[in-house]
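This part shows chain A:
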Amino acid sequence: MIYIILTLTLLLLMIASAVYAIWQKDLLYAVIASGILSLFLSIVFLILQAPDVALTEAAIGVALTTIIFIIAIRNTVRFEDEHDKKNVKTTTK
Partner candidate 1 sequence: MEKYLNILNIAIYGSAVLLMLIGLYGALTKKSLIKIVLGLSILDSGVHLLMIAIGYLKDGTAPIFSPGNEDKMNIMVDPIPQALVLTAIVIGFGVTAVALSLVIRLYRHHNTLRIDEIKKLKW
Partner candidate 2 sequence: MVGSPVLFVAIPLLAAFIIPLAGMMWKNSVRVIPGLVLAFMFFLSISLMGYVNEHGTIVEVLAGWKPPIGINLVFSPFTGFLTTLMTFLGFIVWLYSYKFKRNVDFEPSMKYFMLLMLLVTGSVGIVLTGDIFNMFVFIEIVSISGYGLTSFYTRRDSAEAAFKFLFMGAIASTFLLIAIMIIYSQLGTLNIADIADKMPMMNHKLKVLSLVFFILAIGVEAEIFPLNGWAPDVYTEAPGPIGAAFAGIVVKAAIYASVRLVYTMYDFSGAFDLFIIIGLITFIMAETTALRQDQLKRMLAYSSIGQMGLVMIAFGIGTKEGVYAALFLMFNHAIIKSLLFFSGSYLVFNKKNKYIKHVNGMGKYLPITSVLFTIGAFAIIGLPPFAGFWSKLAILTAAADNKMVVLIAVILIISILEAVYYLRVVNRIYFYDKKEKTEPKKPSINALVAMISLGIIVLVIGFYPDLISGILDRAAADLMDKGNYIKDVLTLNK
């Protein structure tokens, strides 16, 4: 029972962070959200009795993918609407 509630909560959180990652205009937040998605996903893998996959997902999905996205964002632009001057002004000093 407790496992089922835990699983359902994790799945909900996962979906929520996926929606947030797609919806958010600030790419940095979006990428962090997708990292969180991977974190929840790796816990779900653990519940589904796949420790190897959970370990891989935690290492690759949470750490490396997120970091490589962040590096890419830093080398390019941070906002989805990059020409929206107001947006850029307020957040990148």
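In the analysis below, contacts are C-beta pairs under 8 Å (C-beta built on N, C-alpha and C of every residue); 3 or more make two chains touch, one makes a residue touch a chain; residues count from 1.
Quick note on selection: all candidates are chains of the complex that A comes from, given by their letters.
Small disclaimer: the values here were computed from a predicted structure and weren't measured.
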Looking at this complex, which candidate touches chain A: 1 or 2? 1
Mind listing the chain A positions that touch candidate 1 in their complex? 1, 4, 7-8, 11-12, 14-15, 18-19, 21-22, 27, 30-31, 34, 37-38, 41, 44-45, 48-53, 56-57, 60-61, 64-65, 68-69, 71-73, 75-77, 80, 82-83
